[in-house]
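All protein chains but one are shown at their positions in the complex.
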Amino acid sequence: MNALAFLDYASVFVFALTGALVASRAQLDIVGFVFIACLTAVGGGTVRDVILDRPVFWVDSPSFIVVASIAAFIVFFTAHLLESRHRAIPWIDAFALAVAVPAGVAAAVAVGAVWPVIVIMGVATGCFGGLMRDVVCNEVPLVLKQGELYVTCAFAGAGAAGVLLHLGQPLPIALAGCAFVTLALRIGSIAFGWRLPVYKSRPPRA
Amino acid sequence: MNALAFLDYASVFVFALTGALVASRAQLDIVGFVFIACLTAVGGGTVRDVILDRPVFWVDSPSFIVVASIAAFIVFFTAHLLESRHRAIPWIDAFALAVAVPAGVAAAVAVGAVWPVIVIMGVATGCFGGLMRDVVCNEVPLVLKQGELYVTCAFAGAGAAGVLLHLGQPLPIALAGCAFVTLALRIGSIAFGWRLPVYKSRPPRA
Partner (left out) sequence: MNALAFLDYASVFVFALTGALVASRAQLDIVGFVFIACLTAVGGGTVRDVILDRPVFWVDSPSFIVVASIAAFIVFFTAHLLESRHRAIPWIDAFALAVAVPAGVAAAVAVGAVWPVIVIMGVATGCFGGLMRDVVCNEVPLVLKQGELYVTCAFAGAGAAGVLLHLGQPLPIALAGCAFVTLALRIGSIAFGWRLPVYKSRPPRA
């Protein structure tokens, strides 16, 4: 199993957990859990593969769907044991983001894309699965939560990968750097409130 | 006209009716009716074809768009004659689902997909058109309605097709079985309240 496949499996499993947790908030049945888990898990990578005109990653390897379904079953039968499962969503989502962004970067590198496309594919793979989950389930998209870094983490991580590749670093180092930057920024944002200045309609005046 | 084309036409027409009925609830004009009808009617099949990397079915045969537009016109000019037209939406949608799921299955079989992909394509073709309709029109997605079987019906129908094909049945039999299972479950859910246990945050304790 190469690096890209491993990252895809890891991001599918962890994003599926977040999808199933959102499904638990909507009190769906087990098939609903599997549906939302699969949508979240493969949504970002599907958009990536369709845009890059690669074969969609789970069509040739349906084991991705099996992995996402297992995650849905785990959450359906055990989530009630975890008192604070809804507060766990952003934390698990952070880990999913930190594997999905390098997965997007690796796929774009594999097709020989230029660096802006590499960065965009990292961001899109990281963000679109969660975005579909939130739009379908009527949650406020994490990507839009005020005063939190989300797209920024994906963007910084994908950018770090681009810089490392540009400096001649091998791909695994670039992907590791990408995952580290994404995760560190996202955890910093959740735990310590790191953020960027937001747009204010009325800037302070003297 | 082969089986796949017939199923595509039937599902396009019936899904277009549901799209136009939702447009009537939003009190759009005739072009809005046509837009929502077309989005609903071809949305699921478009997602299917893009993921399977087939030519999108309505690009080569724009008569699908004509059929969807006719459905929109019919609803625009006659729906007010039907007292209970909004209550008709889930029933008509049930028939659309029961033709769209086998249409997705047939398309996946046509490209030689493995069976998990066949099942997923059945579910995706059945569910995504209605999902787009509901997301765009700000309705609660049918797929998320608590205490109703929806994805489950698509899943069971597509699974039945997979089993029948695995048992060596010819494709038309498998598609008929798929349509029957999907429709029976969905009507059972609407009319008799059939459902699966939903996730409860607090399971009953002794």
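Letters are used for the chains, namely A and B, taken in the order the chains are written, and counting of residues starts over at 1 for each.
What we mean here is this: a residue touches a chain if its C-beta (ideal position, glycine included) is under 8 Å from a C-beta of that chain, and two chains touch if they have at least 3 such contacts.
From a predicted model like this one, the values you see are computed outputs, not experimental measurements.
S.K.: Could you tell which one of B:135, B:163 or B:198 touches the chain left off the display?
M.R.: Per the contact definition at the top, the residue touching the missing chain is B:135.
S.K.: Out of A:81, A:167 or A:198, point to the residue that touches the absent chain in the complete complex.
M.R.: Touches the omitted chain: A:198.
S.K.: Which of these touches the unseen chain: A:9, A:33, A:76 or A:155?
M.R.: The missing chain is touched by A:155.
S.K.: Using the definition of touch stated at the top, determine which of B:35, B:128 or B:150 touches the missing chain.
M.R.: Result: among the candidates, B:35 touches the missing chain.
S.K.: Counting contacts across the full complex, list the positions on chain B that touch the omitted chain.
M.R.: 23-24, 26-35, 38, 46, 50, 55-56, 58-59, 62, 65-66, 76, 79-80, 135-138
S.K.: For chain A, which residues touch the unseen chain?
M.R.: The missing chain touches chain A at positions 50-53, 113-114, 116-117, 120, 123, 127, 131, 135, 140-141, 143-144, 146, 149, 151-152, 155, 195-203.
By our rule, only the chains that are shown with their structure count from here on.
S.K.: Calculate how many whole Å lie between the centre of chain A and the centre of chain B, each centre taken as the average of the chain's C-alpha atoms.
M.R.: Once rounded, the distance between the two centres reads 28 Å.
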